[in-house]
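Please read the structure below before turning to the comments.
Of the protein chains in this complex, one is absent; all others appear in place.
Labels A, B and C are assigned to the chains in the order they are written; within every chain, residues are numbered from 1.
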Amino acid sequence: MTAGKKSGARQGATRSGLRSTSGNADFPQASKVRVGLVGVTGYTGMELARLLAAHPFMSLTRATSRSEEGRGLADLHPFLRGTAVGELAISAPDPEDLARACDLVFLAVPHGAAMSLAADLLRRGLRVLDLSADFRLRDKAVYERWYATEHTEPDLLTESVYGLPELHGAELAGARLTANPGCYPTGAVLGLYPVLKNGIAGDSPPIIDAKSGVSGAGREAKVGSLFSEVSDNFKAYSLSTHRHTPEIEQELSRIAGRPLTVSFSPHLLPVNRGILSTIYVDLKNPNMPLRDIRSLYAEAYADHAFVRFLREGALPDLRSVRGSMYCDIGLVKDERNGRLIIVTCIDNMCRGASGQAIAGANLMCGLPSAAGLGLIPLAP
Amino acid sequence: MTAGKKSGARQGATRSGLRSTSGNADFPQASKVRVGLVGVTGYTGMELARLLAAHPFMSLTRATSRSEEGRGLADLHPFLRGTAVGELAISAPDPEDLARACDLVFLAVPHGAAMSLAADLLRRGLRVLDLSADFRLRDKAVYERWYATEHTEPDLLTESVYGLPELHGAELAGARLTANPGCYPTGAVLGLYPVLKNGIAGDSPPIIDAKSGVSGAGREAKVGSLFSEVSDNFKAYSLSTHRHTPEIEQELSRIAGRPLTVSFSPHLLPVNRGILSTIYVDLKNPNMPLRDIRSLYAEAYADHAFVRFLREGALPDLRSVRGSMYCDIGLVKDERNGRLIIVTCIDNMCRGASGQAIAGANLMCGLPSAAGLGLIPLAP
Amino acid sequence: MTAGKKSGARQGATRSGLRSTSGNADFPQASKVRVGLVGVTGYTGMELARLLAAHPFMSLTRATSRSEEGRGLADLHPFLRGTAVGELAISAPDPEDLARACDLVFLAVPHGAAMSLAADLLRRGLRVLDLSADFRLRDKAVYERWYATEHTEPDLLTESVYGLPELHGAELAGARLTANPGCYPTGAVLGLYPVLKNGIAGDSPPIIDAKSGVSGAGREAKVGSLFSEVSDNFKAYSLSTHRHTPEIEQELSRIAGRPLTVSFSPHLLPVNRGILSTIYVDLKNPNMPLRDIRSLYAEAYADHAFVRFLREGALPDLRSVRGSMYCDIGLVKDERNGRLIIVTCIDNMCRGASGQAIAGANLMCGLPSAAGLGLIPLAP
Partner (left out) sequence: MTAGKKSGARQGATRSGLRSTSGNADFPQASKVRVGLVGVTGYTGMELARLLAAHPFMSLTRATSRSEEGRGLADLHPFLRGTAVGELAISAPDPEDLARACDLVFLAVPHGAAMSLAADLLRRGLRVLDLSADFRLRDKAVYERWYATEHTEPDLLTESVYGLPELHGAELAGARLTANPGCYPTGAVLGLYPVLKNGIAGDSPPIIDAKSGVSGAGREAKVGSLFSEVSDNFKAYSLSTHRHTPEIEQELSRIAGRPLTVSFSPHLLPVNRGILSTIYVDLKNPNMPLRDIRSLYAEAYADHAFVRFLREGALPDLRSVRGSMYCDIGLVKDERNGRLIIVTCIDNMCRGASGQAIAGANLMCGLPSAAGLGLIPLAP
């Protein structure tokens, strides 16, 4: 909350260019897409608010939270002070109210809580971008086994689009319901896509050794996420049992055109944002030159500006994608045993959650997929 | 360096909105201000490049470094991959070349190295925004005592403008030479300005207990800045002897209209960006109500959108200004002894260096002071 | 929990020197002081367990926690795997059982919960070292005002000893009930003691600008202590209202022999352990030479090996005391305005809590105050 600022002052700032990122002559204010955000207290909610605060064609009209109802958004998230989004009052989630005030709703609520709310909003004619896991898995039984929750809206599982823009851009155009990909699957699938699409991997299941920042665990108060548990520390967790495993396998199998398993090993990094995945693949032909493999990657991502395929010898790091939509990919071939090592980096909060949700929502609404996402990474 | 991207791809991304932040219908590309950046390897150089990559009215035409000549800018700073700025080739610094290619030059070189280069560029008709300490102190003798360096361009000391936009906006308009304020002085001066301008402080010298992130020490390889020296550590340094002391005293004395000393105590925080200053002032009238003091702050910054004066009871934190131009200010009155405690937060790299330099350069070139600076803080 | 270790193996390790720190020829095992630890889940409990695992003259016979009853201590705190202490089973707190099994009990429970339990244990003939705030303040009314809790054992307030070994060593010898000092007061009081005892401070209330690591906030699950809230961040909090204020003022007034107030400003550092306090004092005689002030410090701490008074020009840092009992003190005189700046560093978990508790308990039991505390700091 900024105190004592005359309302004219901010207007002046707008006129003088401060808010230049949110104005755009080609897309008049009146026709902005009205969006709602259900679940604004967590990290994905915070990140959506950050991105919407500067989005040229979207206007945040509702931000909901039961526990914080009535507070100003900038009072809850002080980094938003001084922005128009920050002045929004938080309301309780109410489908009827959302239907009146919004064209599209982002659901940033825990898995299990999203499915019925999504169904309700769809019935009211809204578009829904769900950031939970509820609509990612095509197979009801797989969902129920891994999430230990009954799926009450199985019909929507076939309708929902998996919102990875590089792979599903066409389906996203005009979709009613999008399942935003998980953070780990985003980096893993983008890293393996050129290999599997082109059928150059051997039979051994790929290994995805992934390391994530702590924001991926959410903003829930739990001992395991405390600073003094995580800082100056590092650990592996949920090896071979993490819930993103079936999601990764579903997408990779779809790309490969055959059923595929992986060894997926998540680790917890003492950083705020970012996932680096080190991926090991045995090549069908161990003598395949790196140059030929690189060509497949260059071709696969030639038209996708958010994937940066690095020059030979370069490897990505987290900070070079911090706060942005970029997925950086580096390749190494271990010539001593013919293995391909793929290293990918994303910002788990932006590319791995809220930024990707904006990209999906852009496409659902007929906007350019990169609208509002031209973010330069923050380093250091 | 992004490999294998067809040139058409990036064009496509631009057309589809990815680079929407850098386009603006009101200010045609052809008339962008051409700027140069001397010293691109350090943190202030990196941050200038980040900001210029998205600046709607400035175009980076030269980036210089003797040691990195010939490399691509994105090869040196991989976070810039995929941006137009990142494709610029680093050149050796050459005043003649800079004069041909630029309208204004940012100097991000160590103190001592800036003064003669600035003079040379000014003679060639360029505008100069100097981020070093060389033109901040009005008094040659003070400069030479604190910096142990002869000042070879004393005439320019009177011409140069101290680039704090809230206090010197009028002088900056059209200036030829601007001295960008130091990082610590920025937070200290903005925090004390309303108190000193209104003459409510007592005689006891203010205490500025300041805590800075490590990027303030620069990107030079030195043991004291190594991760394993700084991480999980904290220390005070240069108590009462730091070179920003005379700069703070010069500006505060100017505001107060009387000579003033301070106790300035810098500390080194294990964070990348940010300075928090806790400032202690004895009040002339210890019974002055906090409400009245708050009115002075609200009034002083009513027209300055980059200063966020917090509501009563709120205190700033570093991450709420990370990556942005905001200076957040909170006030506490210690009613038990009549002291005023002012807490200010800035991002030392953005507000405390490169962002403020952009604001100054904007004003020097007749652009809105906030152009290209509508940055939403990155939290977490 | 270490699996699959034959019991003989650990014996062998003991015999071959692994546990040499816990054996001592002069003090036979049979006569070890039997101690209990009530509240083993938090950070002070963890640190007490760490120190007791290597204490030559104390044996941990009970570790209690309602929520973790039945688990092995090393199962809860894996760093204890392989130690004898780690094999202890956690029990529910039961005064009768504690009385049977222990000579002295450490209370590591929240304030308010300690007072009646302490009284009960004292009635049963045990000695009690209380790490909460319940017995620190002499004045019932002051306690009740600052802690908003009724004090039900006011008689014990006069009996309890304030457990700062350098200042209260004589009273601690043989005491029944010791109130372990707060973490912030420890660094503040040790820093100001020579100044106030010798009456060289002026009338202006001292300023204590203190910066603490996050473990000081405890191991309770709360959003404000999450990694992604604290890391790469910094803030001030509870300025002039922190509960350690009356404790600091009580001890300083006792030393000075006159009522004294302070400005106490706590800040939250993104580090695990440590408190650095920057203390500002106006001198009665602003021209008093630093050399003379230094003599007072040297003399005050000449016989106290845990206080390291640094050579002129040196300032302390957190990591140089990490994991140890040291309180490092550096002095600077701001000659430009006659102020004395005192910088102190402690490890808030060891010196500021559990280590100091061990020192107090040592003295209560007739052991050397430094027994089990010869800890070399861990750097980096």
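FYI, a residue touches a chain if its C-beta (ideal position, glycine included) is under 8 Å from a C-beta of that chain, and two chains touch if they have at least 3 such contacts.
Just so it is clear, the model here is predicted, and its values are computed rather than measured.
Among A:R66, A:R145 or A:K235, only A:K235 touches the chain that is left out of the view.
Considering B:R145, B:K222 or B:R258, the position touching the chain not shown turns out to be B:K222 (whole complex).
Annotation for chain A: contacts to the undisplayed chain at residues 204-205, 207, 209, 211, 228-229, 231-237, 239-240, 261, 263, 265, 267, 269-274, 276, 278, 280, 282, 315-319, 322, 330, 332-337, 339, 341, 343, 380. Across the interface with the omitted chain, chain B contributes residues 43, 213-215, 219, 221-223, 225-232, 270-272. Against the chain not displayed here, chain C makes contact via residues 1-6, 9-10, 12-13, 16-22, 24-26, 43, 46, 50, 53-54, 56, 77-83, 215, 231-232, 272-273, 294-295, 297-299, 301-306, 308-312, 314, 316-317, 319-323, 326, 328, 362, 367-374, 376-380.
Just so we're on the same page, only the chains that are shown with their structure count from here on.
Residues touching across the chain A-chain C interface largely coincide between the two copies, over half of the numbers being common to both.
Look at where the CA atoms of chain A average out and do the same for chain B: the two points lie 33 Å apart. The set of chain C residues touching two or more other chains comprises 228-229, 231-232, 270-272.
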